[in-house]
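Only one protein chain is missing; all other protein chains are in place.
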Amino acid sequence: MAKVHIKLKVNGQEMEGLAEPRTLLIHFIRENLALTGAHIGCETSHCGACTVDLDGKSVKSCTVLAVQANGSEVTTIEGMANPDGTLGALQEGFRQMHGLQCGYCTPGMIVRAHRLLQENPSPTDEEVRFGIAGNLCRCTGYQNIVKAIQYAAAKLRGEEFREAAE
Amino acid sequence: MNDMTPTRAEREAKLEGMGCRRKRVEDIRFTQGKGNYVDDIKLPGMLFGDFVRSPYAHARVNKIDATRALQVPGVLAVLTAEDLKGVNLAWMPTLAGDVQMVLADGKVLFQNQEVAFVVATDRYAAADGIEAVDVDYEPLEVLVDPFQSMAEGAPLLREDIKDKTEGAHGKRKHYNHIFEWTVGDKDLTDAAFRNADVTINEMISYHRTHPSPLETCQAIASFDKVKGELTLWGTFQAPHVVRTVASLLSKIPEQKIHVIAPDVGGGFGNKVGVYPGYICAIVASIVTGKPVKWVEDRMENLTATSFARDYHMTTEIAATKEGKVTALRVHVLADHGAFDACADPSKWPAGFFNIVTGSYDFPVALCTVDGVYTNKAPGGVAYRCSFRVTEAAYCIERGMDILAQKLGMDPAELRMRNFIRRDQFPYQSALGWEYDSGDYHTAMKQAMEKLDYAGLRAEQQKKREAFKAGLTREIMGIGVSFFTEIVGAGPSKNCDILGIAMFDSCEIRVHPTGAVIARMGTKSQGQGHETTWAQIIASEIGIPADDIMVEEGNTDTAPYGLGTYGSRSTPVAGAAIAMASRKVKAKAQLIAAYLLEVHEDDLEWDVDGFRVKGLPEKFKSMKEIAWTAYHSPPPGLEPGLEAVSYYDPPNMTYPFGAYFCVMDIDVDTGVYKVRRFYALDDCGTRINPMIIEGQVHGGLTEAFAIAMGQEIRYDEGGNVLTGSFMDFFIPTAVETPVWETDFTVTPSPHHPIGAKGVGESPNVGGVPAFSNAVNDAFSFLGSTHIQMPHDYWRNWEAAKKLGVVE
Partner (left out) sequence: MIPGSFDYFRPQSVAEASALLAKDDNARVLAGGHSLLPMMKLRMAQPSALIDLGGIGELRQIQFQGGQLHLGAMASQHDLLASDLVSEHAPILKEVALLIADPQVRYLGTIGGNVANGDPGNDMPAVMMALDAAFVLEGQHGRRNVKARAFYTGTYETALLPGEILTAVEIPTQVKGGFAYEKLKRKVGDYATAAAAVILSVKAGVVDACEITLTNLGPTALRAEAAASALIGKPAGHPGAIDAAVAAARAIMTPAHDTRGTPEYRTSAGGSMVRRAIQRALAKA
């Protein structure tokens, strides 16, 4: 099958590659672009480990073709740090609040939380839970993930977050 | 001392040692997508292997034709059992003393069994190749129900051992029988039942489920023909054992096998065993001379590698009418699937199921386990539990509730009356274990007070009356669970895997600048060892945790250890870490004595160095001592500052806890809501409370899933009905309850730092708490036992059976 020339702007950088039409976006990002932060967990669009931001939408990149994303802007976990290289608010929140254990779901979870906070900068805990319901975590039981996202939300609003990780 | 001199508290804080809520060092890379998991590794020229799998649960394989597949662009080879026979690898031994087909040899015994291995240039070509392999199957009668396994005329599953009357664990009673394992005193137990005021008898099933870590099982094998060396990267919870097994199977000498477990995306027991994918990747690399990657997809993971549980436990308790238990008798029918691939210590075909007497002072007990074959996937792994402990805890905790109901007694009260008392420890259980320590009454009282147990019971009484009066369709349940775990396998006197004693190890090297590298035989899959192991060392030798790098998972550099599962890391490796630290400290003391020109006995340890007793200003820090060890060691003492410890624990550890679940169930739909869940854990000394609480949250979430719906279900034809995350219940943040955690501390008397392990307690104790809550909710309507899983549908069925819905 003839390959398609695919151009994406990934984490602010122009990137390109050749892929078959059937190439899944997750494979294109991981294999062709060598950005292995996003993972594959279920392949049926249930777990969200493959979540990336595509033109301002959180998407499960295991269920998107690379050709569908052609010409789009993509943000992955690799683009979530501050410009000076320090941990971004969400990354810091996940560390401070113990919002991760094995780390496998974390990239998708953080990228999804990023979009959630863009759309709702002051979510309730319930809204956070609803907003990350497309991302499965097998380790944390979500409680500290909710805290991590609230920590980041507070930080991004310029407020102090007072609760401790449990 | 001037004002700049740090106080003792500041020096202690700087160490970030034991007891500190230290932030995890792993998170720096994980939060940036810079973890390094198996599928992230890409080697030059790497090929990809994938399986053709059986659509049938039981069939003869007449022919495998790879002609079309070999014409698919990118497909290089198709391996079948015939090819593997050439290297004597068509079958492999299991950890449980059975053998298992690597690729279908003449027949298939479960749906999705591995039939052929397609090797191609990439995963897309491999997937195309699979579609083009033609297999001629002849379906055979399928055996799904374990209760029919030993029936007369049941289909013969294992033709390879049909005439073997003796298995790895003694006599086989039937061609589908694997083993019978008995512990306890039959005569005394039978007598106690004959004399009992009250008895209960209930068949309590713990359904088949699956650990299902978010990262599936994966491996890359790279065989260097010139050097004759094999490097194997994989999702391994026990990399050293994998190397030994790989050497025994492949005949490649062990020093020429390099096993590396990089970052592992969760394990929960799924990544202890050895799977056909690993073997096929190795063989394919040897055949092609190129690295070969194998990555399981989720469906394969759920349907082929290592299920858990599937224990059907006929449970009998004898008691006096005052509610004092006098005997326990349990018979288990254990469904092991097509091959006995349990990952238990070799001498324990049913793991440590004989912890089934739980937290209670049973004078006598008898437990028998019969293992049988069915046309289901092999396994029987310890899904976030020490071997079969969660089954045991479920059995006794459900049994105690049933007994309480029969006696008309509160279930918490019944437990209090029967707890092993604090003064009875160390306690010899009727089924052969020596419980090291415990203080059950204190824990239970603390839990009941914090939860306002009495208040909840009063509320429940009112709700029950309202339900009976037709004022509500909701019923309320309070689930009580008081579990005792047995973890830390294990003492060499009773635990080995393939003959290797279940010790663990630690090597600590202090470098000249006082920086440390430490390596262990364990392998974190999310437990945060890089963080917590450094905390133990920091407290023991006074070097800040931030200056200590922890490395695991590379068999070339790490000392041999049995790995991470069964909550054994802290009890066993944690002890080795403390012991290795103490060896370092002992040498440091000699160096300090030399530097301070006193006898070593005149020194005392003070946070981060040695001080001369009575002369506080005469002090040498570990940093200074480390430099001296390399720069000018005392005469007669070897330079350097390092130590290794291999720790063979004298006993298991016995964490315990009190868990309570408050649940409301709508009888019309079966929909439940967990209103509160309170978990009190006693895991002895707490190394990092933040990580402990995280482990408890995660384990409770898994327990919630298992109790409330997570199952591997088969239809009568042996087809798996729950092969994806649509049907296999993994709760999202929306369904997951909010957890309340609490603790008491009863240190283990035999462990160097008193720690007991915690990762699995919430799963072990959590499942009975949820199930007891459901059962408690329905009990006033006349029900004694409702089987798990308690999903909406089954709750409704229970309500219907009790006549409260149409």
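We just call them A and B in the order they show up, numbering each chain from 1.
Basically, a contact is a pair of C-beta atoms (placed from the backbone, for glycine too) under 8 Å apart; a residue touches a chain by one contact, two chains touch by 3 or more.
Worth saying up front: this structure is predicted, and the values here are computed from it rather than measured.
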In the full complex, displayed partners of the excluded chain: A, B
Per the touch definition above, residue among A:93, A:107 or A:131 touching the missing chain: A:131
Hidden-chain contact residue, picked from the options B:471, B:586, B:721 or B:745: B:721
Touch criterion as defined above, residue of B:17, B:731, B:747 or B:766 at the omitted chain: B:731
Absent-chain interface as seen on chain A, which is shown: 1, 4, 20-22, 24, 43-46, 48, 51, 57-60, 63-65, 67-68, 112, 116, 130-134
For chain B, the residues touching the chain missing from this view: 123-124, 127-128, 131, 297-299, 668-671, 709, 713, 721-722, 725-727, 729, 731-732, 734-735, 791-793, 796-797, 800, 805-806
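In this text, only the chains that are shown with their structure count from here on.
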Footprint of chain A on chain B - complex, ascending: 21, 23-24, 26-35, 37, 39-40, 42, 123-124, 212-216, 263-266, 268, 297-299, 525-528, 690-691, 693-695, 697-702, 724-726, 730, 732-734, 736, 738-739, 741
Residues on chain A engaged by chain B in the complex (per definition of touch): 20, 22-23, 27, 30-31, 34-44, 46-47, 49, 76-78, 80-81, 87, 90-92, 94-96, 98, 100-107, 110, 128-130, 132-146, 164-166
